[in-house]
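The structure that follows is given in the form of structure tokens.
Note that one protein chain is taken out, while the other chains of the complex remain in position.
In order of appearance the chains are A and B, and numbering begins at 1 in each one.
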Amino acid sequence: MKRKDSYALLVMAVLIAIFPWIVAGNEYFISIVVFLGINSIITMGLCLLMGYAGQISLGHAAFYGIGAYSSGILTTHYSFSPVMAFFLGIFFSALVAYLVGKPTLRLKGHYMAVATLGFGEIFFIAFNELTPWTGGPSGLSGIPALRFFGKTLEETAYLYLVWGFVILLLIFSLNMVNSRVGRALRAVHGSELAANAMGVDAARYKVQVFVLSAVYASMAGSLYAHFVTFISPSSFGLMPSIMFLMMVVVGGAGTIWGALLGTAVFTSLPEYLRGLEDYEVLAYGGILMFILLFMPQGILQRMQNLLNQMKQRVEKSP
Amino acid sequence: MAKRNLVTILVSCLLVLGLSWQAFPADKKPYRVGAVFAVTGGASFLGEPEKNTAKMLEEWINAAGGIQGHPLEVIIEDTKTDASQAVLAVRKLLQKDKVIAVVGPSTSGESMAVVPVMEKEKTPLISCAAALSIVTPKSEMERIEKAKSFEMPKIQRKWIFKTPQTDTSAAEAIFDYMKKKGITKVAIITVSNAFGDGGRQQMKRVAPVYDIQIVADERYGPKDSDMTAQLTKIRGTDAQAVINWSVGPPQVIVTKNWKQLGMKIPLYQSHGFGSKRNIELAGGAAEGVICPLSRLVVAEKVKESDPQKAVIMKYKTEYEKRFKAGVSTFGGHAYDAIHMLADALKAAGPNKAKIRDYLETKIKSWPGTGGVFNMSPQDHTGLTKAAFVMIEVKNGDWAFAD
Partner (left out) sequence: MKPPRSFVHVRENSLKMSLTSQIIQFLFSGLNVGSIYALVALGFTMIYNATSIINLAQGEFVMLGGLIMVFLTVFLQIPMYLGLILTVAAVTLLGAFFERLAIHPLRNASLLTLIIVTLAGSILFRGIAMFLWGKDPYALPPFSSSKPLHLWGATLQPQFFWVLGITGLVLLGVWFFFNRTLIGKAMTACSFNSTAARLVGINVRKMVLFSFSLSAAVGAIAGIIITPITLMEYDRGPLLALKGFAAAVLGGLGSGGGAIVAGFLIGILESLGAGLVSSGYKDAIALLVMLIVLWVKPSGLFGSAEESELKKF
């Protein structure tokens, strides 16, 4: 992993560690950052798929849901331990991703987009209809909170748990991106034909990345389920899938850090717009448009450009 | 190039911490009450009138001198019909605004997400949502659902109350009426969201008590345009009536489809039908539709001697005058909740535990818009099926069904 990434990771870890102290234990802020962390796990996975392997997924929230419902159902209806349920969720997500991915990733462009859309919707409908297990539209409540040696994990502890995951996954993702695998993915993104010609098995890599991104989402889902202790299908439908997509693209589709930035923007934006009531949807759409029009390569890229420009100006001045 | 990653972290931090830069509360004198409503999102037909009502009540109470001299401050947050947002909103109200109680959320799903937070903070919550499971602990719900015969819960969550009638009561009111009419077989058609599902579950649970059999169980999505397929299927069964359980446009679409298909069996709607606008939008197709409604909807026709008459007439006339829109039973839930809190505050002062005790023990024969409330340790809903009157649409207007 590159040095610059290590520094950034260290800074992030330190900031997360002292954050609860900064906000004096205020659970509102801690909750926001917990959701931020959960969303980041999903977007990191999605970024690997979209930014590096160049595949699109319009139904990714389904994997988020599989993780959440696995954890939810197994721990409430069948008294599984949360850890078991967590791994089973990963297993189911990976399995579904493999089965769905193999035929879908053969498709091209918009066709693949619609296929992922279709699968996402089908899972949403399944969550909604399989009422005896999922609770249907009314949702599944009473999911046990996580306990560590007998003590329930409160907000601050949960923050550390979630961000521990984020940092570990970040290290893993960054390593992968800068490794042979990462280069192979980018080759596939550039041109499947060329990649195949060079000996990179494009189809296999695509499915593997798809499965990996599904696993990320599943982990986030399990963490979500035990945090809010209530889940319902509306958190795993079309709109959330699109939301995650936007986080990745708007932040800067090419990079992991861009995805994190996009997630931060989108998770905190609604909180800023809280006072606007009826104008909020309008403001949200307007801000989104603005970002896309003036920062078409993503926010991260734009800020980097700005910083570079400033640096050049400083260097040029006598 | 280390800039790139640091930029991300820096900006993200600033974003999150920037939120704390908003003004912090100072004063202790006003009584602060939090309200979380689904002002936008799929349940905005609930949240919007609730928000309007809350604002209106806040003004009235303060114009009359507040509560024992203390001004009432109702801080309203939008949950966007999302459970996570509801949790965040409630946390903000509790942590940042330091409210003494919370009214809402608008939907059962959001309420379920918020309940653990309120219980942990030992702060009273008066939900404006329908499900019985909001006020009843999970183990107790499971016990009554598995019970051989129909039962109502005997244990309630300590800090959680609610003002709307339960889906159970609405279903009971319908089946009770149907039994009197000699109906034994019904078809149900429900929307596949929390509102419809709540009704569906309760209808299935309650029907056997009234010797009624459900012979068809159809569903549709909240944004579907056409339900003739489901209704056609129902027409092919031996159902003697069809009950639709939804709110918003689907109610009207089902009504129009029912008329278009020329179905001979009567159409019953849920208590969500109680808005004149639905009759207008159905363009005449609503003639003969029967539904259980709060007396609020037919306030003018209610007898003077009815204990609710004064409350519902006042709310209806004032709301319609001020907001130039038909009064809604959903807004009434917020009306009842805030009024109850105001009464509790008056008697017990800004003490969370005392407010809770007041709500549980002193709300007796309390006339609200939803009905006459009788709260008790075994019943934090306060209402039964008697809160409803059976209404039939006649000549484009509401009429008591006979």
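Everything below uses one rule, namely that contacts are C-beta pairs under 8 Å (C-beta built on N, C-alpha and C of every residue); 3 or more make two chains touch, one makes a residue touch a chain.
In this text, all values refer to a predicted model and were calculated from it rather than measured experimentally.
J.: In the whole complex, not just what's shown, which of B:Lys138, B:Arg277 or B:Arg322 touches the removed chain?
T.: Hidden-chain contact among the options goes to B:Arg277.
J.: If I consider the whole complex, including the chain that's not displayed, which of A:Met246, A:Ala259 or A:Met303 touches that chain?
T.: A:Met246
J.: Touching the hidden chain in the complete assembly: which of B:Phe37, B:Phe175, B:Phe195 or B:Tyr220 does that?
T.: Reading the full complex, the residue touching the unseen chain is B:Tyr220.
J.: In the full complex, which of B:Ile253, B:Cys291, B:Ala334 or B:Ile363 touches the chain missing from this view?
T.: Of these options, the touching residue for the absent chain is B:Ile253.
J.: Which chain A residues touch the hidden chain?
T.: Spelled out for chain A, the touching residues are 50, 56, 103, 106-111, 113-115, 117-119, 121-122, 125-126, 128-129, 238-239, 242, 245-246, 249-250, 253, 278-286, 288-289, 292-293, 296-297.
J.: Which parts of chain B are in contact with the chain that was left out?
T.: Interface with the chain not displayed, on the chain B side: 40, 42, 44-45, 48, 181-183, 192, 218-221, 223-226, 228-230, 232-233, 235-241, 248-249, 252-253, 256, 259-262, 264-266, 277, 280-281, 283-284, 288.
Note that only the chains that are shown with their structure count from here on.
J.: Based only on mean CA positions, could you tell me how far chain A sits from chain B in angstrom?
T.: Distance between chain centres: 34 Å.
J.: For chain A, which residues are in contact with chain B within the complex?
T.: Within the complex, chain A touches chain B at residues 3-5, 7-9, 11-12, 15, 22-23, 26-29, 31-33, 35-36, 128-129, 131, 136-139, 141-142, 145, 228-232, 234-235, 255, 257-258, 260-261, 264-265, 268, 270-272, 274, 277-278, 280-281, 299-300, 303-304, 307.
J.: What residues on chain B touch chain A, complex-wise?
T.: 1-9, 11-13, 15-20, 39-40, 42, 51, 77-78, 80-85, 87-88, 91-92, 94-96, 108-109, 112-113, 115-116, 131, 133, 138, 192-194, 196-198, 201, 219
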